[in-house]
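Everything on this sheet refers to the single structure shown next.
Omission of a single protein chain aside, the complex is shown with its protein chains in their original locations.
In this document, chain identifiers A and B correspond to the written order of the chains, with residue numbering beginning at 1 in each.
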Amino acid sequence: MLRGIFAIIFLIPALSVLASPERDFDKFVNHFKERFPNTPYQDYKNGVYSIDASAREQWEAMEEFPPYELNVDRGEELFNQTFKNGNTYGSCFENDGIGIRQNYPYFDTGKNKVITLEGALNDCRVKNGEKPLSYFKGKELAHVSAYMAYTSRGNKFNVQIPNTSEALNAYEKGKKLYFTKKGQLNFSCADCHVYQTGTKLRADIPSPAIGHPTHFPVYRSGMGRLVTLHERFAGCLNRIRAKSFKGGSDELNNLEFFTTFMSNGLEVNGPGSRK
Amino acid sequence: MSTIKMRSKEANGVVTVKALIRHPMETGARKNKKTGDMIPAHYIQEVHSKANGKDVITIHWGPAVSKNPYLTFKYKGNKGDEIEISWVDNQGNADTKMGKVK
Partner (left out) sequence: MKRRNFIKNSMLFAGALTALPAVLFTKKSYAAWPKKSFDIKDLTDSVNSVYGHNNLEESSKVKLKAPSIAENGAIVPINVSTTLEDVDSIMIFVENNPQPLSSGYQLTKLAQPSIGTRLKMGKTSNVMAAVKSGDKVYTSTQEVKVTIGGCGG
């Protein structure tokens, strides 16, 4: 039912004005509620741990003293470090950068683009005479993002899509990337995280799409470091042998815009602990 | 910054100490993918803990303990006890941290 509706929606671009994001949201969320009737809605923020009991038990063991605490401490240090001109990251943000993770991403109607938190951090750096940093490899950007997420835990996402064609286009592009089959393996994001979520992919269980962005960046124990949302997007694209995109690219910004909109109402709970 | 984070709580006369230590715990069996060289073994070998200056536990670790190792143990104690945790690794590095039981 859901597949049919989405297929119709983007095969008829002229009628995209009828495809309201709010209706997409309702259908999207209902799909998961029907698939996992025993999962309390707020638990989706815990990703695969909301639908796999054995993995959840191990995650709870990790939460007794999660490895990411070390990264949050380091993130706090980096967040408070001054740039060469004496300013800090906090000066670029509302509330000095504390407790604001849930405000990202947002659509900037002046610049006509999606602004993510990591993107805003890099904008802040450039504005203050510093070089932008990489989204990948779990370095400074990931650490500062982890700290800012941590200070925002419990706040609910409420991504707004301004009523402009540019904003709606960005949302639609993100949605299209999500549902388009691609790569040598010919998977779409939706194949694993919407239609096959909860089933087994070798020894993995694809997590549900809603709640994905809430817990990023993640500390991946297997990699021993932080991973940002864009690094994860790029990694997944690589895994299905599709063309990947750079951190902070329009494609990944739009994808984050779409996936976070679909997580509206769920709480920030980053950084998350993952395998 | 200290490499040791710890939390200690007392309940019914038993104190539970939890610690997370920032350390690579390299086994010495991994290769640097870029250079092809083996990454030298670098792991904590001993961890000691005291409560109010008295030995509580001595721990011997090998390289099979996970990176950023976690440790928890219990002892008979009280709120306000002063806990000391210290470690030494195979390369001679060391660190110590003090904390109070809540």
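One rule holds in what follows: contacts are C-beta pairs under 8 Å (C-beta built on N, C-alpha and C of every residue); 3 or more make two chains touch, one makes a residue touch a chain.
Note that this is a predicted model, so its numbers are computed, not measured.
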| item | value |
| --- | --- |
| Residue of A:G99, A:P206 or A:G272 in touch with the missing chain, whole complex considered | A:P206 |
| Among A:T39, A:Q58, A:N155 or A:S244, residue touching the chain not depicted | A:Q58 |
| Interface residues of subunit B (partner: the chain not displayed) | 1-3, 14, 22, 24-25, 27, 29, 42, 45-46, 48, 51, 54-67, 69-77, 86, 88, 91-96 |
| Subunit A, residues in touch with the chain not shown (by the definition above) | 54-55, 57-59, 61-62, 67, 74, 77-78, 81, 137, 139-140, 143, 192, 200-204, 206, 221-222, 224-225, 235-236, 239-240, 275 |
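Here, only the chains that are shown with their structure count from here on.
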| item | value |
| --- | --- |
| Where subunit A and subunit B are represented by their mean Cα positions, the distance between them in whole Å | 34 |
| Sites on subunit A touched by subunit B in the complex | 64-65, 67, 69-70, 73-74, 77, 221, 224 |
| List of subunit B residues in touch with subunit A within their complex | 1, 5, 7, 18-20, 22, 24, 66-68, 70, 72 |
